[in-house]
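The structure under discussion appears below in the form of structure tokens.
After this line comes subunit A, so read on.
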Amino acid sequence: MLELKNVCAGYRRLEILHDVSLTVGEKEIVSLIGANGAGKTTTLRAVAGIIKATGGEILLGGKPVQSQRADEIVRAGMLHVAQDRALFGDLDVIENLEMGAYSQPRSSIKASLDQVFDLFPILATRRTQRANTMSGGQQQMLAIGRALMARPTCLTLDEPSVGLAPNLAAQVITAITQIRDTGVTVLIVEQNASQALAISDRAYVIESGAIVLEGSGAELADDPRVRAAYLGT
Partner candidate 1 sequence: ACSGSDGGSSDSSTITIGSIHPTSGALAGVGGLMDDGAKLAVADINAAGGIKALDGAKLKLSSGDSQGKAEVGQSEAQRLIGDGAVALVGTYQSDVTQNVAAVAERGRVPFVIDVAVDDKILDQGYKYSFRVQPDATSMGTSGAESLAKIGEDSGTPITSVAYLHIEGAFGDSVFKAFEKEAAKQGITAVKEITYPATNFSDATTQVREAAASNPDVIVATGYFPDGVLIAKAVSELKPDIRGLYGIANGAFDDGSFPQASGASGQEVLSANYHYDANSKRVGDIRTRFEKKYGKPMETASILSYQAVEVIAAGLEKSGSDDPEELREAISGIEIDDPLLAFGGPITFDERGQNKNATVIVMQIQDDAVEQVFPKDFATKDLVFPVGSNG
Partner candidate 2 sequence: MTDTSTGQQAQILRVSTHPTTVVAVTVVLLLAAVYVVGGKDSGLVTQSIVTGVLLGGVYALVSIGLTLIFGVLGVVNFAQGSMLTMSMYIVYALVAGPGIPVYVATLLAIPVMFMFGMFVQQFLLNRLTSTGSHEGPLLVTLGLQLLIANVLLMIFSGRPKSVGTPFDGSFDMFGAIASYSRVIAFVGAVLVGIALTLVLRRTSLGLSIRAVAANAQGAALVGVNVRRVYALTFGIGAASVAVAGGLMTPFTSLTPSVGEQFTILAFVIVVLGGLGSVLGATIGGLIIGLVQTVGALYLPGTGSLILVFAVFVVVLFLRPQGLYGAK
């Protein structure tokens, strides 16, 4: 479904990713774990077309997309939940969500809204609150909700459970499996590595811009190096 072949990318003249290759199969949950500053976000940004890959290929459903603009990639069905959330601060919750369905027929909005509100009931009670006045966690939920509004076929999440209360974090993680079960392919970056790995079909470990390990969620969860570095156990 999603495939990266020797992708290189970075900021201005400074290259961060060196020949990153990974694949995410149809309806798979794949997690990408790594230290802070390893290049996780950069990878997702390259995939989402926010920064241009300086080398390599990015294939979405077999089609190369590395040269496409962010919005074209969205129209191709791939949605990205950014680490900094990139919400419409001055618009209210409903407007943010409706904006999320921008690439969709307006008729779909109603149904999508209900779906999001099931997932995050709090949002339903804050329909008219301006996004930038919401709490850290609430903004996180809104960001995920907005992405779901676009009915993605492929979803990349950058630390979706950051700043969420434990129960909510757990909910989000389970929600991700639900989302996958509705037929969405998911690439996820998580600090909560243990929980992430638990639901991942496969996972990759990235260190200073290069993939150093890959395997099934379970395998990596047991890998001593991973345990030491990323599970804090």
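FYI, a residue touches a chain if its C-beta (ideal position, glycine included) is under 8 Å from a C-beta of that chain, and two chains touch if they have at least 3 such contacts; residues count from 1.
For anyone wondering why these and not others, all candidates are chains of the complex that A comes from, given by their letters.
Note that the structure is predicted; figures quoted are calculated from it, not measured.
Peer 1: Could you sort through 1 or 2 and say which touches subunit A in this complex?
Peer 2: Every other option belongs but stays apart; subunit A touches 2.
Peer 1: In the complex, go through subunit A and note every residue touching candidate 2.
Peer 2: Checking each residue of subunit A against candidate 2 gives 48, 50, 69-72, 74-75, 79-80, 82, 86-91, 95, 98-103, 106, 130, 132-133, 146-147, 149-150.
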